[in-house]
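All protein chains but one are shown in place.
When the chains are written out, they are named A and B in that same order, and each has its own residue count from 1.
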Amino acid sequence: MKTNPGRFFEDYTVGEVIEHAVPRTLAGGEKALYHALYPARHALHSCEAFARDCGLSGPIDDLIVFHTVFGKTVPDISLNAVANLGYADGRWLRPVYPGDSLTAQSRVIGLKQNSSGKNGVVWVRTTGRNQRGEEVLDYVRWVMVRKRDPEAPAPETVVPDLPDVVAPAALVVPEGLDFAAYDFTLAGEPHRWGDYGIGERIDHVDRVTIEEAEHMMATRLWQNTAKVHFDATNREDGRRLIYGGHVISLARALSFNGLANAQIIAALNGGAHVSPCFAGDTVTAWSEVLDKAETAVPSVGALRLRLVAQKAGAPACSLRGEDGKYADGVLLDLDYWVLIPT
Amino acid sequence: MKTNPGRFFEDYTVGEVIEHAVPRTLAGGEKALYHALYPARHALHSCEAFARDCGLSGPIDDLIVFHTVFGKTVPDISLNAVANLGYADGRWLRPVYPGDSLTAQSRVIGLKQNSSGKNGVVWVRTTGRNQRGEEVLDYVRWVMVRKRDPEAPAPETVVPDLPDVVAPAALVVPEGLDFAAYDFTLAGEPHRWGDYGIGERIDHVDRVTIEEAEHMMATRLWQNTAKVHFDATNREDGRRLIYGGHVISLARALSFNGLANAQIIAALNGGAHVSPCFAGDTVTAWSEVLDKAETAVPSVGALRLRLVAQKAGAPACSLRGEDGKYADGVLLDLDYWVLIPT
Partner (left out) sequence: MKTNPGRFFEDYTVGEVIEHAVPRTLAGGEKALYHALYPARHALHSCEAFARDCGLSGPIDDLIVFHTVFGKTVPDISLNAVANLGYADGRWLRPVYPGDSLTAQSRVIGLKQNSSGKNGVVWVRTTGRNQRGEEVLDYVRWVMVRKRDPEAPAPETVVPDLPDVVAPAALVVPEGLDFAAYDFTLAGEPHRWGDYGIGERIDHVDRVTIEEAEHMMATRLWQNTAKVHFDATNREDGRRLIYGGHVISLARALSFNGLANAQIIAALNGGAHVSPCFAGDTVTAWSEVLDKAETAVPSVGALRLRLVAQKAGAPACSLRGEDGKYADGVLLDLDYWVLIPT
């Protein structure tokens, strides 16, 4: 058979390195589409002149890089996945510029068969590189993958030791980035690093109703091949499941309203796709400041943020109910570090 | 509160200058999306080689420039607007080329509280500039804006003196533009400036049915943040109001069929968004030649056009009924100057 059936749980070995296919060049077309598909307004990614004034030359949005690298991994990692369970230890290591070509590679770092014997959890550390082989992104994700043969023997259980949060000292400030001459008026808000307090919550107010054409165009642009996003005959109810990364980008874009100066994503500490999102859903977002840190560049501070996406019907700033479970309507609970002017 | 609640009527002062946020670089990606979102076919904006033969180097479509500058103003001018009332004295002052970065600034030039005391009309003159600070677009618009506090005192009424039409002598012919070697076959129609007569009406025949995903992608691309365009929960009937500029671009693109040589928009004399447009509407357009003028460049003539967009069900070339009111189905009544080969 010449088509790719995807890998099953018993096809992974700890330590194995998988070179993902289909390298991808990112340029101005992808940037423009990102602005058409998400209400993205962060000035650093909207305007080359603004970016140059910050010491960078019109970089590709950090989430475009994430989605592109993630998309490469789907045919090898999550084509037969039952669930995308989590992210950890993700860092953006170097800006990607228009014209750069990305490849992705994953190392299997953990395996644990489920007690049912029908599937198991696979941990991979995925690295994205540019055409010079320089690392641009590195993160861990783990997924639950079906077994082809339930009778296949269980591998030795290896659960990787993962940090709850990327340490501030490990955050990479892009070479050349300097917010010393930052124009807060052009960026859209006066709030700087010092204006945010740990525990502060921001309701980002704006709402977007998602259409099938939009999430499919976005997910295709990242060459993500998971069937559930494109095939209305795949689910019994005839709906297409929206790629979790689409909700991440939508929530991040909505967070401009209150976090307009959080220009750069530096790290992904963790994240849960709490409930499925479908076309017709109206999404809103809120953030909580979880931590603050300085960086090696005096004009650049770091904020650790929780970013929550929820459906419009749910109470503002929903998270968990009294039972400790996620409240109805919560779609995404993301934990990440951003860089912001001090 | 860190999010932007928008300005209310009592927040404006005549003479005040507002620097709008989020500068934006326009390039080939935006050009391609414009061709995907509208049936745009004017050769000058479709083909760099054709543009060069006209003395320009592949400029960005005039309406992309308009929408981008307009989009910048929304968070400061029309976030709490009840209605977009009109445009006047708009001129394109200089071509925008791929890679140019635009900023926008508005000066408040008029204020008039409504007799109800609940809202008022705000007139602004908005100027778009490129990264060298050169003016590329300048226009007046006025909107009705809600008051935050109905008890707030009314400002002194100032109603600006605005021209009904931009004088032909004030039209800017882009530096270098010359239609002397214009190829009418490649452009698609033989009709030149002399072939159009004042009073002539052209039914542009073609029709386009609009989808939610399309108008939202377009409006987002211009970073227009008005909630009504994106949020299906915003209106009681669950519909999203289509950005008026989307109808302008759609009608302008449809007008290719009969005005294929009207390559450049030079001025916006006025315009009314007569009735709301929603996804599912099928739109058609017609034009009337209101005036003709020569320019300083012998090969370049100017036509003053009325461009009307209407729903497909209405009689062809609908405008006003016997009562003088706009006929049912009319969506847009735009008055503008174009440049066309003589």
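The rule is short, and it goes like this: a contact is a pair of C-beta atoms (placed from the backbone, for glycine too) under 8 Å apart; a residue touches a chain by one contact, two chains touch by 3 or more.
Please read all numbers here as calculations on a predicted model, not as lab measurements.
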| remark: Touch with the missing chain holds, among B:258, B:271 or B:329, for B:258
| query | Which residue among A:225, A:284, A:299 or A:318 touches the omitted chain? | reply | A:225
| note | Touching the unshown chain, chain A contributes residues 2-4, 19, 21-25, 27-30, 32-33, 75, 99, 101, 103, 131, 211-213, 216-218, 220-221, 223, 225, 227, 230-234, 240
| remark: Residues on chain B facing the left-out chain by the touch rule are 27-33, 35-39, 41, 43, 46-50, 58, 185-189, 191, 195, 202-209, 211-214, 257-260, 280, 282, 312-313
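The working rule: only the chains that are shown with their structure count from here on.
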| task | Would you kindly give the rotation angle relating chain A to chain B, two copies of one sequence, based on a CA superposition and rounded to a multiple of 5 degrees? | result | 120
| Euclidean distance of C-alpha centroids - chain A vs chain B, Å | 36
